[in-house]
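Here we show just some of the chains, and they stay where they sit in the whole.
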């Protein structure tokens, strides 16, 4: 069974295991007060081009979003996002658990655009009853988006401007950030992203690590008491060095972007296989998640040898399916899929 | 200035003031442990046809919704409603404050129908990732709806059946319940409503009282510790008898429905005025809230002598405006509006 | 049955009923946008000597505490108080419901003193693990205290200084403020109190009103979005004028202090009755709550004609009982108690 099920269906980079092994006999203080965590933070600051940015290492994505959104909002303020956003759909109410409403705007695109945001804010502010409504305080986007799309340089610039114009903060979920930055459609780099939002996180779990997400406060100071708030959210790892070592590995020698780049190359190859075999794409995704339309028979047949997710059952019976590559995907796995698609013919 | 601004723009029924005055020298225990509250509860049980129903008197609508939704849901479960629902739009995140997500389904109607609910639930349950999503536990509707519409007997029956089929509870916000039950389009009575939901509240604030909403657990027992939970929500009035006396007054001698009925008659007359003068209705509302479309000039002109709310600014510049009658509206106020509309010609 | 059970066992000041009656036919906007609420706020600003203070009218005490504490604290910060504080014992977890810990310090006194606070803060700050602990952000005291004691001018000065020294806010629960200010032991007035804390509330429910508590931001601006947060806490009354009229009545012509003063005079008389009859006082309370020690037999006998609360059952079987006077207590009720105590002899 070859799996394109997700980008967390694998173990971790061998380099990470090697470094865990090498450091295993060290004795360090807990909760991120160790030299590996310090080194990781320094490398991340360097990669983002922000020598003074505050960096924190958390464990998982939902946890990171809930912690950050809670920290960036005032009491009872809400967070704006698109209807397909991970925080709206797949985080089991973790944002609401801390008393914040998720406010969805926009239509079918998985990207949130400055125009849509502006029109929402104008309508909100001109509504006579808006003091009875949840006050928006933050905009959440993800890069790449939930459906594999990427923002363009100009879009990000406009969005950040628009947010600041309305006194909103902008926060970017980078669970798959590497795959976004290495997409052929992406026309900016990490320092550009870092300087066009208030805060963001660099996903480790889906890009080579066992677990771990690195939060960066790039356009603001960390809120007072943020370390304590991490603890309060259950997001502070006792053996913090386990995260430190992983990000130290990922950000030494540009490994993070190198492995992301390889995954994207294979994703493009995978997309090409589907195209060549006449399987329609559901979206023309420029990142590591590819969405295609299979008939039930095709899905059943492919499922024998390949693991992948049914993303959506369409009213006409067709299935929108997701195939994901990652740093761990191999050339030969793509070839095997291609051969299977040929047989499917 | 004549006001059609809302149904809480007035004082309270003179009968209530009389009874407050009459009982003012009594000494009673607090928090609802008094004879007036007991009498009110007994009258409400009788009016709903449920001799064993547990009844609680709270102060305001948002508070009541937040308390009930929190009490009816398990930890982190969500509540389903339409996008125009009061809890979604105008309660400042009071439901989320207690950790519960508001899940909106349905399209443009202010009513939630069994078909839409069933299709949402089927799609939810067949989604492979639904254990990562907020689990729906409760359906919230209001009667009449936020836009003045009323449910029909068969709609309520189907909805309640559908809820129970999926293990969901059904809760009805009756902030304007009297005006709904007395609508010419309403084909059921209070006992029918009571026996077709798990719990609901009878609005006092908008129907004759100074404040006060009476919660009725009609299709279930009150959850363990509910009294304490009212206190925890800041919804327990120290001088509980002030609520008791008001509901005792409203439910003695059928006053609640009598005054509601009169308000509806005047609302129909008001609607007729607009119709006759050629002012388009935004919706054909069968209750005490009437929505009409005015030009900016018409709105400006009428505003000199009448208070009413601009509900929505339309892209074409037209204004959807709300005119509301209540138990306190007088025949002559409608006549004055009619004359003004004639002059507007 | 004569009741000394509480200071909310009564109706409301006849002057309030008169004004409610007089204004009943007016039409006003809701949620506190009415002339009576404006007038009440102006009178309260005048009485506190703070012409620019922001004033808000809420409904009940627990609700007011939960709303204020949530508004004055950052995400997850805690509030410091004594172990007998109302928020710790008798508010059903309303503070925790919004995610804030109640941190109790101090010993048996119902007053919190600057020395105790300083020693707590020093120990907290010197604890190496304090970043893993709830960060204190606010100090809560009540005036008078839960056991009827009053702060002295110098105590309040020191406490406010101490709070500011540590970056803590000071908030005063004035549920019974009138009775505290009129106590013979109180050596300051309302403007002094107002200028020695960040915020406080003036209790209406227990001092003449049907319900209502007036929040005053005296040492700071109201936090951004505070009005919306009131709504979110379910603490915004639709017919806000009902609160406006009550505080307008209480603060016109010094009525609030006048009725408080009378209640205190009667409380001192009541205390004197117990003393003369040889009933031991549990505390020498200078306010309207008197705590005495009765044997079970005495309690049983008095209970036939008088309502009062058993506050605490002592291990030796003796009962600490509470007798409360209010603006509604009459001279003759005290005389009747005195006669009964004589018979008890």
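Letters A, B and C mark the chains in the order given here, with residues in each chain numbered from 1 onward.
By definition in this document, a residue touches a chain if its C-beta (ideal position, glycine included) is under 8 Å from a C-beta of that chain, and two chains touch if they have at least 3 such contacts.
Nothing here was measured: the structure is a model prediction, and the numbers come from that model.
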item: Overall copies of the shared sequence [whole complex; 3 in view]; value: 4
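What we mean here is this: only the chains that are shown with their structure count from here on.
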item: Chain of greatest Cα-centre distance to subunit C; value: A
item: Averaged-CA centre spacing for the pair subunit C and subunit B, given as whole angstrom; value: 33
item: Cα-centroid distance, subunit A relative to subunit C, in whole angstrom; value: 50
item: Euclidean distance of C-alpha centroids - subunit A vs subunit B, Å; value: 42
item: Interface hub residues of subunit B, defined as touching at least two other chains; value: 91-93, 97-98
item: Subunit C to subunit A touching residues, read off their complex; value: 31, 70-71, 73-77, 98-99, 131-135, 223-225, 227-229, 231-232
item: Complex contacts: residues of subunit B adjacent to subunit A; value: 76, 78, 89-93, 96-102, 126, 128-129, 132-134, 309-310, 313
item: For the subunit B and subunit C complex, residues of the former touching the latter; value: 1-3, 5-6, 8-12, 14, 17, 20-21, 23-30, 59-64, 66-67, 91-94, 97-98, 205-206, 210-211, 228-229, 231-239, 242, 307
